[in-house]
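Missing here is one protein chain; the remaining ones are kept as they sit in the complex.
As written, the chain order gives the labels A, B and C, with residue 1 at the start of each chain.
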Amino acid sequence: MLVEKIATRFSDTDGLGHINNTMLPIWFEGARDPIFKIFSPDLSLNTWQLILAKFDVEFHGELFYGQDIELRTCVSRIGSSSFDVYQEAWQAGRKCASGTAVHVHFDHNEKTSMALTEALKDTLLSHPFKKNAE
Amino acid sequence: MLVEKIATRFSDTDGLGHINNTMLPIWFEGARDPIFKIFSPDLSLNTWQLILAKFDVEFHGELFYGQDIELRTCVSRIGSSSFDVYQEAWQAGRKCASGTAVHVHFDHNEKTSMALTEALKDTLLSHPFKKNAE
Amino acid sequence: MLVEKIATRFSDTDGLGHINNTMLPIWFEGARDPIFKIFSPDLSLNTWQLILAKFDVEFHGELFYGQDIELRTCVSRIGSSSFDVYQEAWQAGRKCASGTAVHVHFDHNEKTSMALTEALKDTLLSHPFKKNAE
Partner (left out) sequence: MLVEKIATRFSDTDGLGHINNTMLPIWFEGARDPIFKIFSPDLSLNTWQLILAKFDVEFHGELFYGQDIELRTCVSRIGSSSFDVYQEAWQAGRKCASGTAVHVHFDHNEKTSMALTEALKDTLLSHPFKKNAE
């Protein structure tokens, strides 16, 4: 899987003394940059071709401030005009959260979905891939 | 359903000109306050009895800066020690996002789940309820 | 002063059990919407004419989750191409934070500042005004 290491921040915590759950969608979206670059190599917002259809996050253990987070990312489904990205957040050797984001290949001017070309599918497949669990 | 109206903020937007997806878990968690008050009437963090097991968000349409958001909230499942909350975000008469959060009744000192008492289940049932879609 | 009331959210807290300081610039920017509407009546991002030059926040007391916040806003300086907005955050009858934001009237296509017309200055002056403390 693609791996990004990030530091935790004081402002990521909440009143229960751990990392607040709302940080996970932010961290996971950040770690999808290598996938975004398939569609927009320089991450230019003017040529953005994706939209988020849904995402979920599951918590397996608490995350804490003070130790780095390892974000692991892979493609987990490739459809005709959409694809899934599965991600995990690890800390101190424990998988603490996981989730899947569904992106649609999208024309922001026409406001319609676009088919994934074979070239795009091949590039997606060249990234770490792990089929969605049934 | 429980209804909370909130204003959008300039900082909620992203480079595509709409509300960024990472705001939805923040808005939805905020709109679960009436549910949190069942367990902690004054929202005191010292007696907090809940932990989030998972959540998902589905996007049905773009949300924009400049028009108020209506957040609709209801209980959608009551289990032995956990329950689901289903929520929607509406803007200008359109349902733009929806999602479900799974909370576990949790003892933060012992780090174990706790059964929902009949009294708690009754109070949860006294709130707007809509069974999870199959 | 202009007044906006907002609810606190669980996710606004940090590990010290109070509202994290990084929420204040977000709340204050949100409460500047009436000022933004002078320049962009429908808050359309396509015709945005402002840029933020600087801001500061001073903390007078802790803010807590569970009680509404009252955000008070006024214009505090009008220059030739820029102006200041002074703001306060109150909770439970106490002024807990204050700050000033300096906005520049800005042409985002030309990337240059623009003079404030007399009409704009008059509209700014028609809002609650409190001269910057020396």
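By definition in this document, a contact is a pair of C-beta atoms (placed from the backbone, for glycine too) under 8 Å apart; a residue touches a chain by one contact, two chains touch by 3 or more.
It should be emphasised that the depicted structure is a prediction, and the values quoted were computed from it without experimental measurement.
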Worksheet item: On subunit A, what residues meet the omitted chain?
Response: 4, 6-7, 9-11, 13, 17, 26, 29-30, 33, 36, 42-46, 65-66
Practice prompt. May I ask you to list the residues on subunit C that touch the chain which is not drawn?
Written response: 15-16, 21-22, 25-26, 29, 45, 48, 51-59, 108
Response to the item:
Across the whole complex, the chain not displayed is touched by subunit B residues 10-11, 13-15, 17-18, 20-22, 65
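Keep this in mind: only the chains that are shown with their structure count from here on.
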Worksheet entry | Same or different residue numbers at the subunit A/subunit B copy interface, by half rule | same
Worksheet, complete the sentence: subunit B and subunit C have mean C-alpha positions lying a whole-number Å distance apart equal to 28
Worksheet, complete the sentence: Cα centroid separation, subunit A vs subunit B, in Å, comes to 22
Worksheet item: Of all the residues in subunit C, which ones touch at least 2 other chains?
Response: 10-11, 13, 17, 65
